[in-house]
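Sharing a structure, written as structure tokens. Questions coming.
All protein chains of the complex are present and in place, except for one that has been dropped.
Now for subunit A:
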Amino acid sequence: MWSGRQGRLRPVGCVVEELRCRRREREAALRKARREQQLVSKRLLRDDVLEEVEGGCVAKILGEAEIQQFLRLAQRGTEEKERERALVSLRRGLQHPETQQTFIWLEGSIRTLVGLLTSSQALLQLEAARCLHELSHSEQSAVAEACLPATSYLLTYLSGHSSDFIELCLYTLGNLIVESEAVRRQLLPQGIVPALAACIQSPHLTVLEALGYALSQLLQAKEAPEMIIPSVLGSTLPQHILRLLQPGPKLNLGVAVEFAWCLHYIICSQVNNALLIYHGGLSTLGLLLLDVAGAVQRTEDAGLELFFLQKQPSLLPEGLWLLNNLTANSSSFCTSLLSMDLIEPLLQLLPVSNVVSVLVLTVLCNVAEKGPAYCQHLWPGPLLPCLMGTLASSDTEVVGQSLELLQLLFLYRPEAVEAFLQQSGLQVLEQHQEEAQLQDRVRALQKTALHR
């Protein structure tokens, strides 16, 4: 899809502000959809260059009679070009939801379209597939389910050789998959997993990106952990996915994005992550992360870092979550954090947000709780002054985590107490004396400090 052949929003005459506004609206809609477990997004592969060639005029809504006429012409026309043109007209009409509705309720329409899909006339076949693709993009489940008779053929064509055609079939399948459980219930026994496992060996990047998309839609289904992921893990797909994520000159970003999401859906379903580790998943992902992070570092100036983080707000919490899981039960990772001088950079992240603050403090607690040998490296240093800052926060969770860290520091590095007192630590603690969730811990720390 990076190639730009997909349907895209052309902001002709749009102002930047309007774009931002539209993006914010879309984001809000997506968040709402996710909370209601209704997150469905599709991809439309519409060749705009093709549209221009065809005359560029706006496609109009087609009525029953027109649809019937186009279908008849496509099926029984005497001239090849005439038949193709009829299907092209139908396809353009199908860009409209109203035409789609009329089409699916017309008797014999899908049957005729499927017949054309299996035509030995290659260009008719292609146009019929494009019609199906338009239908697959509909937001109405009924329209997607009307395409069910075509799925066995779409799957059959995945083992063909025409890369454009295969790409189209894959995006169509991906759109159908995400729309309805009925579609998935049919596709699984029809052998979609082995078909994808065979197709993933294709050398064509466009095919691979489309396959990753279709697979990600399949893995995102709510019944995936029980019904889909086990058979995916039992196929050769995991090895191929990891192969396509290997860092290096052959790594293609568009392809990698799709398969990274596939891995995410598989892993967070907790079905059999040991298998992925067995196939080298950890090292592949680790090396890839290093590679991507290195590329980011190379292209960044000092000022652009924050901009980058704003564009990817989930990056920090997820990175810190990873750090937590690495350091929680591991003395070697905690030692590495210290020996690589990463404490100070971590502290620099504290002001970003409350969520990030809590996570940073948690990672620091992981280090501190390992004992005196570790706390020796935490104080003297920038940690204590930063803690004074977080202790003054208005967010209870941030303060709470700071108190936990302080207790560990006092316990394993008693010398730090004196410094704490000198930096007016007691006054800072006093602010929270009345706070229900904090007061017990505040009092305990006050006692410890005063008993020095």
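As a convention for this text, a residue touches a chain if its C-beta (ideal position, glycine included) is under 8 Å from a C-beta of that chain, and two chains touch if they have at least 3 such contacts; residues count from 1.
Here is the rule we go by: contacts and distances are computed from a predicted model.
**Q** Among "Calcium and integrin-binding protein 1", "Zinc finger protein 511 isoform X1", "ER membrane protein complex subunit 4" or "Geranylgeranyl transferase type-2 subunit alpha", go ahead and choose the protein name stored in UniProt for the chain not displayed.
**A** The chain we cannot see is recorded in UniProt as "Zinc finger protein 511 isoform X1".
**Q** For the chain left off this view, which of A:Ile67, A:Ala86, A:Val143 or A:Cys365 is in contact with it?
**A** Checking the options A:Ile67, A:Ala86, A:Val143 or A:Cys365, the one contacting the hidden chain is A:Cys365.
**Q** Give the residue, chosen from A:Leu106, A:Leu123, A:Leu251 or A:Ala419, that touches the chain omitted from the document.
**A** A:Leu123
**Q** Touching the hidden chain in the complete assembly: which of A:Glu82, A:Glu139, A:Glu418 or A:Asp440 does that?
**A** Checking the options A:Glu82, A:Glu139, A:Glu418 or A:Asp440, the one contacting the hidden chain is A:Asp440.
**Q** For review purposes, identify every residue of subunit A that touches the missing chain, sorted by number.
**A** Within subunit A, the residues touching the omitted chain are 1-9, 11, 22-23, 26-27, 30-31, 34-35, 37, 39, 41-43, 47-50, 53, 75-76, 78, 80, 111-112, 114-123, 125-126, 149, 152-153, 156-157, 159-165, 186, 189-191, 193-195, 197-198, 213, 225, 235, 257, 261, 264-265, 268-270, 290, 294, 297, 305, 312-314, 317-318, 321, 324-325, 327-329, 331-332, 334-336, 338-342, 344-345, 348-349, 365-366, 369-374, 401, 403-405, 407-408, 411-412, 440-441, 444.
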